[in-house]
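Apart from one protein chain that is not included, each protein chain of the complex appears where it belongs.
Right, subunit A next:
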Amino acid sequence: MSFFRITLHRSAIGLPKRTRGVLAALGLHKRAQVVFHPVEAQFAGMIMKVKELVQVEEVDRALTKREVHAQRQPEKGFFVERAVPRMGDVGVGVLGRVAALQGQGQGQAQEGEVRL
């Protein structure tokens, strides 16, 4: 069973009550909100009424609110784009540490990106 993934892209401020009613019936209350509805003529008709305001995709299953939220989160962790000398590096030598990092990273280090 497939679903429409409907995102409210444009606000309905100042539009007729009927239009805002259709959005409310779809469960859309604020911009960038995502709702899922099964692929049926009934829901397609409602989307047709507000087609200027929404973005629609066909997806295989309806995600829960939590899953949609998770999709919006950035990846955890961070990238160090270039190794920088630190205060404790006096004995080891900056170049030595950078070389060690590059040794770990193999191919990645060539592009100047080391995942820590």
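Assume a contact is a pair of C-beta atoms (placed from the backbone, for glycine too) under 8 Å apart; a residue touches a chain by one contact, two chains touch by 3 or more; residues count from 1.
The rule we apply is simple: contacts and distances are computed from a predicted model.
A chain of this complex does not appear here, and its UniProt-recorded name among "Queuine tRNA-ribosyltransferase catalytic subunit 1", "Glycine cleavage system H protein", "Large ribosomal subunit protein mL60" or "Translation initiation factor eIF2B subunit beta" is "Large ribosomal subunit protein mL60". For the chain left out of this panel, the touching residue among A:Ala24, A:Val39 or A:Val80 is A:Val39. Considering A:Arg10, A:His29 or A:Arg61, the position touching the chain not shown turns out to be A:Arg10 (whole complex).
For subunit A, the list of residues touching the undisplayed chain reads 2, 4, 9-10, 12, 14-15, 39-41, 44-45, 47-48, 51-58.
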